[in-house]
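Here it is, the structure in full.
Of the protein chains in this complex, one is absent; all others appear in place.
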Amino acid sequence: MKTLQQLQEIRDKEKIRMSIRENTGECVLTTVKKSVLICGGTGCVSGSSKITRDEFKARLKDHNLENEIEVIFVGCFGLCAKGPIVIIYPEGTFYEHVFPKDVGEIVDTHLVGGQVVKRLENKEAYDDGRNKPLFETQFYKAQQRICLKNCGHIDPENIDEYIAMDGYLAYPKCVKEMTPEGVIDVIKASNLRGRGGGGFPTGRKWEVTAKAKGDQKYIVCNADEGDPGAFMDRSILEGDPHSVIESMMIAGYACGATMGYVYIRAEYPIAVQRLLMALHQAREYGILGKNAMGLGHEFDIEVRLGAGAFVCGESSALVTSIEGHRGEPRQKPPNLAVEGLWGKPTALNNVETLANIPQIILNGADWYSSIGSPGNTGTKVFALGGKIVNTGLVEIPMGTTLRTVIEDIGGGCMNGKKFKAAQTGGPSGGCIPAELIDTPIDFDSLTEIGSMMGSGGLIVMDEDNCMVDIAKFFLDFTVEESCGKCTPCRIGNKRLFEILTRISEGKGEMKDIDEMLELSEYIKRDSLCGLGKTAPNPVISTIQYFKDEFIAHIKDKKCPAGVCTALLQYIIDKEKCIGCTLCIRKCPVDAIKGELKKPETFEVIQEKCIKCGACEPACKFKAILKV
Amino acid sequence: MPTKASAKPKASTKSTKVKDINLKINNIDISVPAGTKIYDAARKAGFSIPTLCYLKGICNDGSCRICVVEVKGEKNLVTSCYAAVREGMEVFTTTQKVLKDRKITLELLLSDHKVDCPSCPRAGACELKTLSNQYGCDMNRYPGKKNEYQIDDSSGFLVRDNNRCILCRRCVHMCNKIQSVGVIGVNHRGFHTDIGQAFEAELKDSPCVACGLCINVCPVGALTEKDDTQKILDAIQDSSKHVIVGVAPAVRVALGEEFGHPIGTDVEGKMISSLKMLGFDKVFDVSMAADLTIMEEGTELLHRLHDEDAKLPMITSCSPGWVNFVEYYYPELLGHISSCKSPQQMFGAIMKTYYAEKFELDPKNIFVATIMPCIAKKTEILRGSQATADAQDVDAVITTRELARLIKKASIEFNKLPIGDWDNPLGVGSTAGLIFGTTGGVMEASLRTLSETINKKPLKDLDFKKVRGIEYIKEASVDLDEIGKLNVAVVHTLGEARKILEQIKEGKSEYHFIEVMACSGGCVGGGGQPIVCSDIINDNIDIPSARAKAMYSKDKKSGSRKSHENPIIQEVYREYLGEVGGDKAHKILHTKHKKRIRHP
Partner (left out) sequence: MSAFVDTVEQKEQLDAVLSDLKVVKGSLMIAMQKAQEIYGYLPKEIQERIAENLSFPLEKVYGIATFYSQFHIHKPGKYKVGICMGTACYVRGADLLLKRVEEITGILAGQTSENGLYTVEATRCIGCCGLAPLITVGEEVFGNINADDVNRIMENYKE
């Protein structure tokens, strides 16, 4: 077991080694002269970054440079759109879209030859003949990284690097200098609110757990990140797993729990593996377990895997699932803090919430609450996705406007299309229309405009997205993921989905709009759990902001965005057609007729057409029109 | 479940007395103990709240959402069957919002329900139908896709039509929590959630013990008994058949409910008349066969007590659901089960042997029907060890509910019927046999006979109050000459019986003799008894006890309270069977139990 003294020695030593990554452009007094940081987040790993890493190592070995140049597989840098990403320090060269085939060139030209490989360099990160520090680029400038502080900076598989970043300092500070109540007071004063979606004050949750009667108490980390389009929890676990472990230890001390569980999606194999490795290392260092760090307290963590059920993100369902049952929610109250896992008081926090804790302990509640706005303190991580240029992971102070996120950080819509709406809160959230782009992003403002923070997915939609279709997409998701226990969610959402389907097929009636709103309000009032209670939000908010699109589907039997296939027709512009018959050959159902070189004879037989769209790109003369 | 003190941090922990909470229900002031559910508080204030999933002591999932109420200050509606009262709370049970939402809930349920009310066997007692009617529902309000299921009528005792199921899960809790059988459960999820057996196996290929209690708690017609009334009608029509009917003890104290009588009314006389009007050739009381069981079982117990190698404790075998349970789940303990046939099977066996001989009838031409409070009895008649070579001991079983259906179908005006008498001979049982119909009754009848026959002096008090009542596990000790202290236990429901079996398995059981009945409260609460609306159950009315009370009061007044003194029984042994527990008695009145494969 390592003593606090030994941990400090590791910290001091590693700090020097890692100072090379400070972007100072200088070599420091270590044997390591250069650091190659390769993104090891799921996105980049999917782009073969693991092979890229091995390739770097092999090539450097060929050049006998393996001791001078370290290759580090780090967590997500955030700018997934440019992935796989490689950054070389101390000069801070930012390479984008690096694949295994590119490694030879980078090694030979840059690492050996000292010349930057221009074709792979991120254009923005190079300015006036010098490398711009990463955090000065447009994507990072407006961000403030607290939860993601270590992501993309440290090797998540090396506990020493976490220690070097002041890791495992917060826990001893709590135990040595503070009472459990004192810890809770700091968290309360920081005004930290749960990042899983509900926004319940974390300190209060801990307080209730601490005060609840129980011979055993539990800390549960919710890493069942099910919101489609949200992946911050995964990235934190992949890039900085120790921060979550340390937070759970702190929570354990504050609440009087000796056991913790991390419930994580099985769809996140890399996160699971890094977390398990981190737990193993922490136990080896005597950081976890009995008498952790020799401070007289006990805490250990077990990992439980989800098995593909969105509803398990709901706290009572999650606990039920850990207990080994069908993950169905139960009635609340009693809340988990009173009666949770195996009937014992349980503090359940989401990954991102926990990732804030060590920083709050080390820097103080005042520091934290000065970020963001009162009542909505700190930062929030968002997963930017959809029709936006810079897809990726961003961390912004609460209260940053949607405009900043979409236009400045996100770089606007792809292909110069018009921004139409942003969806936050996943299937529980709503769509924010373009006219509300100046809304500050925080818990209360989003709720006010009919959306919600949710876990932090932010999906951008442009003029080509149909809002009826989007509402239908989310309802389809909820219907699929409903546990089926209570009537409003099981049947109500299904009926809501069926009405939307009818509208998207041109079979809707005007009264359907009111019918949907009534049913939605009912489902919100009467459902058993949070999943059901929020499921109609996408429907309500799309009707609120995009009612004319619904009316277009119902009255004009048209889908303005051209998405709802039942309302589409492909026709042939006889002016442009030259009668080449390419479309006839492409059509899988013989729905186009026409004689060679006789454009006037060309016609789409609507009764036969299945609207697969195969003909449209096939025509070289843009003579096939979608109307 | 009582909410814990920690739910309200300020609650005092000093006094053990539960604090009273003051609240308003529909503007009426009321005071109830802390921890009381809003539902119960409302009932106390005189307002009944509808429920479809909530069933006191069995199901409290809060899944149907029909019991929602409005609470001042709460944004969403509150589940009254689950939420506890709070000081100063103002509850409204019938606001426009509440009524509207309940109506939508019902209409949604109807939208995924096979609405075939006119032909549904549950039509009369369907809770969904009653509520839909009360709330003025439009069954076509939410047109959409319905789930479609195959009807499972593979078993000889129960029919499941999931097209009618509203997923209240009462049956699942009954099967899992109360009975610990767990043969049915919730499968799949979302809109496709359904109730069924593992791997969608048919019921006949599943280890269902056929207790039938799932039927009794079903609020709709998704679960019904397999209707065997036609078999009976066919037999009565067949002039070559001599049709005998035997009625189980518990039927007479429940049948009246089907004809508007209060729970616990004894309608024995009218019942006998109705059976005669239906055309049965003989109407007998199965209590008589219960007396036979006491004789045989008592003798078997004495043998076991004198035999060092014999398995003890000995456990009763009269409840077929229970016997099925041991055969499926504890085959290694089958040696503890008495080899006696149940009263029903003894009844049939005596009819096909002694009665046939006495009246010179070919057993093949005798049709024995029984009326039972029980679903598992339908499986019991198919067991081995029949008394005669070519005929079953019992040919058909119908439940109390099916009998009511028969009477109604025959347009018999039940309530106007005169008091009829059992046929003779073999018609009459002692009231020791009668109380077989309730938990503790077999044990009490047995103790009366064992005490008097062993101690050779009449008992001063025939009431063994320690084995009576609704408690799940009851214990008693009786001093017997030669034998010493006899430790007995009485258990009902399979979940509780499992605990006793686990004790035996661990070698920790100190009992000599145990009575087990599969159903809650014994046969009076059997799976074939009239369905009681959940509204009554949720009003804290103990139905099995109310029915049992009618039996005990009859027993109290009876002049024939001991099985061994029943003259008919004495005659049967004297004229036909010979020695009690002897070879002939064994051949006719005993059976073998064997292990069953759970998932073929």
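Couple of notes before you dig in:
Letters are used for the chains, namely A and B, taken in the order the chains are written, and counting of residues starts over at 1 for each.
The rule is simple: a contact is a pair of C-beta atoms (placed from the backbone, for glycine too) under 8 Å apart; a residue touches a chain by one contact, two chains touch by 3 or more.
In this text the structure is predicted, and so the values were computed from the model without any measurement.
For the options A:H110, A:K387, A:R490 or A:K533, the residue in contact with the chain missing from this view is A:K387. Note that of A:P133, A:P201 or A:P228, the residue touching the chain absent from this view is A:P228. Contact with the omitted chain, checked across A:N150, A:S315 or A:N465, is made by A:N465. Among B:L128, B:V186 or B:A290, only B:V186 touches the chain that is left out of the view. Residues of chain A in touch with the missing chain: 42-43, 46-47, 80-81, 83, 225-231, 234-235, 266-268, 304-310, 321-328, 342, 383, 385-387, 391-392, 423, 426, 457, 459-461, 465, 470, 473-474, 477, 483, 612-613. One chain is missing from the display, and on chain B it is touched by residues 176, 181-189, 197-199, 598-599.
Throughout what follows, only the chains that are shown with their structure count from here on.
Our note on geometry: chain A versus chain B, Cα centroid distance of 54 Å, whole angstroms. Listed in rising order, the residues of chain B touching chain A in the complex are 3-7, 9, 61-66, 68, 75-77, 79, 82-83, 97, 100-101, 104-105, 108-109, 111-112, 142, 144-145, 166-167, 186, 188-193.
Residues 211-213, 309, 326, 330-331, 333-334, 338-339, 345, 479-488, 490-492, 494-495, 498, 518-519, 522, 524-528, 533 of chain A are the ones touching chain B in the complex.
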